[in-house]
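Note that this complex is displayed minus one protein chain, with the remaining chains in position.
Chain IDs A and B follow the sequence of writing; residue 1 opens each chain.
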Amino acid sequence: MSEPTTPVFSVRDLWKVFGPGADRIPGSEHAALPSTELRERTGCTAAVRNVSFDVDKGEVFVVMGLSGSGKSTLVRCLTRLIEPTSGTLAIDGEDVLAMDRTRLRELRRHRAAMVFQHFGLLPHRTVLDNVAYGLEIQGLGKAERRARAAELVEKVGLGGLEDRRPAQLSGGQQQRVGLARALAVDPSVLLFDEPFSALDPLIRREMQDEVVRLHREEGRTMVFITHDLSEALRLGTRIALMRDGEIVQLGTPEEIVGSPADDYVRAFVRDVPREQVLTVATAMRPPSAGEGDHGPALRPEATVSEAIEAVARSGDPVARVMKDGRLVGVVDHACLLDVVAGTGAQAVTV
Amino acid sequence: MATAQAATGPAAGPGTAGPLAALRGRPALGKLLLLLVIAAVAVPVVHARWGGGIWPGALTVDLGGPLGEVNDWIIGNRDSHPLFLHFFGHISNAVVLSVRGVYLALLALGWAGVTAVAALVAWRTAGVRLALTAGLSFLACGLLGMWVPTMQTLALMVVAVLVSVVLGMLLGLAAGLSDRTFRLLRPVLDTMQVLPAFAYLLPVVLIFGIGVPGAVLATVVYAAPPMARLTALGLRGADAGVMEAVASLGATGRQRLLTARLPLARKELLLGLNQTIMMALSMAVIASVIGAGGLGDRVYQALSSVDVGAALAAGIPIVLLAVVLDRTTEAAGRKLGTEPTGPAALRGRRGWGAVAVITAAVAVLGRFTGGRIWPESGVVAIAGPVNTAKDWMVDHLYTGIPVIGGTADWAAHFTNWILNPLRSGLQGLPWWSVLLIVAALAWTIGTWRTALTAVLAMAGIGVLGVWELSMDTLSQVLAAVAVTLVLGFAIAVGAARSTRLERLLRPVLDVFQTMPQFVYLIPVVALFGVGRAPAAAAAVVYALPAVVRITTQGLRGVDPAAMECARSLGATPGQQLRQVQLPLARPALLLAVNQGVVLVLAVVIIGGLVGSGALGYEVVFGLAQGDLATGLVAGAAIVCLGLMLDRVTQPTTRRQRKES
């Protein structure tokens, strides 16, 4: 699926090691040690180990993992809020690690904006001035930045609250301010660091919808950090699953759920309602003779649960999977049940 | 030397050695055992070499000679040496000019103008009630016939506070932004905060001589540390999440500091300002001893003619100033981050504009109608009635009251039964055992570092050659602290129980705490005679408010869930107090002890003026006779004593505290 255009972020062999003599760890004999042993031997902690990936333009790249897996460190390395220990890192093909202070500041000001778990709002400023803060940093005039900020306040649904202070807002509202502040600078990529984990489930859902909407409407590239699998599956174009600083698996939600790379990932995705993630393209089998003439037609990217519904409604034993008016396969009860039960040996084909 | 061993030994720490492993669960016991072992080895050697009893003469250093020479050199070169002409001279000049500028400005505003400014500023920052208090307070200063001295003190304060704040913020910025500076500066600032004000006077007098410049600089040295300390803490305590967010937006270092770090520390900055103002005020009064003029001078003069009434007339404006300044800055701190209130036309800049306009109008009006200086006819003399009241009290309380005896009898008993045995006990203790006790106390309650500091401070006293005098002062401090704690805890338990009692106590405590220490001295002499007893009494009165307040807050702050739980189990009020409140309020109690000790020491030193003798007398003597050798050595010993007492009563985690 990767296209010839330059990826927004291109990360290769990235390491971040904390502790004494951290820069000697990558590439040494200690590099492969498990984290506890590494700490005992060298006193160092490797938060990010040898990570490589690309973030493509327009995608929502989700980095998922439990706390301590290094995902938050990783996202901070992208704009050098945390200085990586080794590796290469490019944004739109430009080497980030080689940037001087001014260039790096330009990067942070215009190209990548971040939304934080604990919002990071300035308590002494009003909502409007918080949203305008990024623009103020850039040196924009007061009237101009306020006008722009007012637009964004409206856009994230906080109209009328411009003069409040952060302390007077609910958590969800505060995060909308955080989002508006990031959007105000019109960055080419948005970085989210577990933005919704401090929020109530209902609000979280609402905010996720907001992100989905933003992505759909503006097609902005996003890197999204989360520890919540369902959030990852809901938002992610691709998901990188991290454990102990390493990426254990990188793929589409369907790949992660459908063919976990190892037991860790398997355990992770065990409780996921697979029929809502996996597509019929995964579940289908080649049609036997005669199966291609009748039964409901489905797109390959339809989810299994949609297929189940279609089959159940039509009363036909099989449903046809059609791509561009051409039959590519069929799904019957057995295929669909295999997905639900997780018993079939799916070979994911994309 | 025992000190060195006792101090470095602990570095190994308990529990590292095999046999001590069993003591891991009881660190205090382990520390004490280790100390015991060290003592068992070192004491016989030390004892054989230098003997017991008071600090051995062989280990002292005589600073009298060199200090005397320094003193003479300064007097000889004060008007010729470039250091004085080109450095101190200009500082002194700048102070004189700025104090004069402020003073003339205040006089130009006139009493109406100044009162208007005070009331309007209080109104802008804290609301109508405080505005009323501020206005009335300034009018009261005029009514008491203290307008000019009040303005002098205010002028001195304005300059001293401004300099303190700028200096404190610069230091705080350095410490807040650099870890190294912070590590270097923090212990110094912490220590400066516990030193008695009196100890600061001599060095400044040495350089600047008697007068306003010296007074202002002593005040700055005394008042800047809290500002520096709180600025540093505030800057360092900035929400890391916010700072990261700001960095992620590409802010430059300057932008990070100005738009985020400093505004985030506003609460601490204002608290720092509040503390600086309060400390500056208390110092400005004490500095009257070195010629600060103003209200302090009036108190000092009144006291020298035993005129309690006149002293009170000058003391009340000090208290009023303190209350107004304290409440205004406190309210400003509280108001931060809340929605502006009041009519829209008076918010923000427009409100301050209104303040300026009204002030100008009132000042002009006042000038045309009443003149600038408070009219002499509008003065209410309170000195007479107050003195009558005081005389009556003394006449009826001094002695011969059936059963309980009079105050003089109490003083005699207190001196004979408590102070004297304690003093002879302390002076009779072998010097090395005092060091050991100090080490044991400081180490059990804190870390080996605090123990080391405490022991070194104590040894410093010995080296200075004022061991015996310091033991005398120490005995007074201990006795007064014991009384303070007993009374303080008793009152606090009552106040924690009854909201009414607390509400009743609060203004009284406020007043007692802001009263200049000087004002207590004469009534206590009248009641308790001359000697150590009145000094102890003054110390108790001065330290009691802080102890009561901290303890009450601590008892009240106990987790209500725990109290509810105890009640649900059917605990009696006594059981609740003993088993829940007191144990849970332990940090507050320790802090109360610490504060009590620090405050008591400050007054016991000033007690040199009423016959408490010992180190306080030496300092007073040094100041009075211009004998800086005596005074400075005693001052240094006081510093050491204060340091030792603070460390011995300081729990490992020092809490941020607000003292005034």
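In the analysis below, a contact is a pair of C-beta atoms (placed from the backbone, for glycine too) under 8 Å apart; a residue touches a chain by one contact, two chains touch by 3 or more.
Just so we're on the same page, contacts and distances are computed from a predicted model.
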"Chemotaxis protein CheW", "Dihydroxyacetone kinase-like protein", "Acyl-protein synthetase" or "Glycine betaine/proline transport system substrate-binding protein" - which is the UniProt name of the missing chain: "Glycine betaine/proline transport system substrate-binding protein"
Touch with the omitted chain, as defined above, among B:Thr150, B:Ser282 or B:Ser612: B:Ser612
Of B:Ala526, B:Leu601 or B:Leu643, the residue in touch with the unshown chain: B:Ala526
Residue among B:Gly127, B:Gly237, B:Pro430 or B:Gly626 touching the omitted chain: B:Gly626
Hidden partner chain, residues of subunit B it touches: 75, 78-79, 82, 84-97, 99-100, 103-104, 152, 155, 170, 173-174, 177-178, 205, 208-213, 252-254, 256-257, 288, 290-291, 293-294, 297, 300-301, 303-307, 383-384, 387, 394-395, 398-399, 408, 411-412, 415-416, 419-420, 521-522, 525-526, 529-534, 607-613, 616-617, 620-621, 623-627
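In this section, only the chains that are shown with their structure count from here on.
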Subunit A - residues contacting subunit B, complex: 76, 79, 81, 104-110, 113-114, 116-124, 133-134, 136-138, 164-165, 167-168, 178, 181, 185, 191
Subunit A partner contacts - residues on subunit B that touch it in the complex: 239, 241-242, 244-252, 255, 259-260, 263-264, 266, 336-339
